[in-house]
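First up is the structure itself, then whatever we jot down about it.
Presenting subunit A:
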Amino acid sequence: MSLASLENLSIRFGDRQVLSNINLRIEAGARVGLVGESGSGKSLTALSLMNLLPESAEASGVIHLNFGQHVKIDATQLGEDLPFPYRGAQIGMVFQEPMTALNPLMRIGDQIGEVLALHRPDLNTKAHIGQLLEEVDLRADMHRRYPHELSGGQRQRVGLAMALAGEPELLIADEPTSALDMITQRGVIDLIKRIASARQMGLLFISHDLGAVAALCDQIYVLEKGKLVEHGDSQTILKNPQQPYTQRLVAAAKPTKRPEFSRPAQREPLLEIDGLTRQFRQKRYFWQSPDITTAVDQVSFALHSGETLGLVGPSGCGKTSLSRMVAGLDSAQGGSVQFDGHRFGHGVGPIPMAARREISMVFQDPFSSFDPRMRMQDALLEPLHLMPELTTAQKQKRVHEAVQRVGLSIDMLNRYPHAFSGGQRQRLAIARAIVLKPKLLILDEPVSALDVSIRGDVLALLHDLQEKFGMAYLFISHDLDVVRAVTDRVMVMDHGKIVEHGKVEDVFDHPQAEITKKLLDARLTI
Partner candidate 1 sequence: MRMFKQFASNFRHPSFAIGFVLSAVLIVLALLSLVWTPHPTDGVNIAARFGSPSLEHFLGTDFFGRDIFSMLMAGALTSLRVAVLAVGIGMVVGVPLGLLAAGHGGWLERLILRFNDFVFAFPAIITAIIITTLFGPSAINAMIAIGIFNIPVFARVARGGALSIWTLDYVDAARLSGLKVWQISVRHVLPNILSLLIVQATIQLSLGILAEAGLSYIGLGTQPPETSLGLMLKEAQSFFLAYPMQAVWPGLTIIIFVMALNLMGDGLRDQMDPKLSKAGGINVAG
Partner candidate 2 sequence: DELRLGMVLEPPHLDPTAGAAAAIDEVVYANLFEGLTRIDQNGAVLPSLATDWSISDDGTRYEFTLKEGVTFHDGTSFDAEDVKFSLDRARAEDSVNAQKGIFAPITNVEVLATNKIAIEIANPQGDFLFNLGRGDAVIVAPESAETNQTNPVGTGPFKFVDWQQGSKVILEKNPDYVGDDVYLDRAIFTFISDPNAAQNAMLAGELDGFANFPAPETLEIFEADPRFNVVVGSTEGETILATNNKAEPFNDLRVRQAIAHVIDRQAIIDGAMFGYGTPIGTHFAPHHPYYVDLLNTYPHDVAKAKELLAAAGYESGFKATLKLPPPTYARRGGQILAAQLREIGIELELVNVEWAQWLEDVFTKKDYDLTIVSHVEPFDIGIYANPDYYFQYDNVVFQALIEKLNITNDEDDRKALAAAAETILADDAVNGYLFQLAKTGVWDTRLSGMWPNSPVEGNDLTQVKWAN
């Protein structure tokens, strides 16, 4: 008898069917992965096992639970009124957002103690709480801390400790690592794996990241738009995906290197950065000396036309800060930028208009990069402010060219942003970046927010554009596989400093710096 299973589970919101006929079983001690794109219904599946579905959800089907004794639950009965003693006791759950999943006003020790008080009052002691904290690789004396005094990874460990406190037989983890950076993510996944096997728990692990699932689970279920498309042993599925959807997922998880193209040789670099420094100072009271975070510390590098330079590093190392200075969005506290005959930076002055039109940027989040109240047409025209010499018709023409370049049709331009999908928006963001025909394009995590299946297309588009226009790319990403696939050279950044710099193959194959090794180790490949 399996620990828990779903039989023909369907969920509707009003007349919108979001899950249909899901069958899924979790054996005692088995580690089961559930993958699928955003919105495919992964979380709802997990929540139905916890009887925590939103009130407006209408479920049908059967849920079997077997903790010592077999219980059959009619899914239509799910809801607040259904007696459900398993939550926190036999079933523990960890949620995605470490930042918001803990009560900000309560010490973490007390939050863990609350579970014990509910389910294991005999164990509700400081010592036991300390033990739980240690089990998830935290120090026992951290129990007095408040959530905001912990890093994201630490918070996620607290969430795990809370889920474990009731000594559950089944642990559900809904994307517990997606909000964490690579290195931390790896740590948490290893921790879950270790604990699950040590405690002999059943595990339902939810992720959109095939790599993470592969690292952790022995069985995989694949969800597409509320339907189960494939399931089975993880090695089998990863090696030999049957369904086209699964195949796409697997393919996207292993980006392939694009072919080289010829570039005119040049001596003068397009961009030359010299000792660029950015500090954030936070002064609380006027008599205090300020807290200084050095986000970018004496960074120097050069970039030639037509070249792609990768920038990697752990979260918070200063990648975005650096790129914003290069784009002239932020002013530097030290050092300067030499770009295509213009100089700006500390002690030189702000970015000149002439340089501004040669540098563009594509942002990470396609949803926030367009003003929701502005038609695409106007949004794309906006950069052409920098070219007052063009007539309205010429500007229009430029916009149309750019849109066609990114593979979209001109008649879409009358729409507002909300009428586009994420992938389309990112294409439009790229279109906006190239209407000026810039010489340098800064790409800050341009594909991280996109579903894996779309990533490949956008990367291919970027590659094509570079080939046509010969732009230089400064490509920021935390995904080392992507970086390896698209860049020529790579810089590794840590604590504001460039710690390693070289041809991408050299750096990745023979890492020198400690952080590079860590980053490479943390990779979850399938």
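The definition used in the following text is that contacts are C-beta pairs under 8 Å (C-beta built on N, C-alpha and C of every residue); 3 or more make two chains touch, one makes a residue touch a chain; residues count from 1.
Criterion applied: all candidates are chains of the complex that A comes from, given by their letters.
Not measured: the values here are computed from a predicted model.
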Any copy counts here: identify which of 1 or 2 touches subunit A within this complex.
-> 1
Please name which positions on subunit A make contact with candidate 1 in the complex.
-> 324, 327-329, 353, 356-357, 359-361, 363-365, 368-374, 379, 382-386, 416, 429, 432
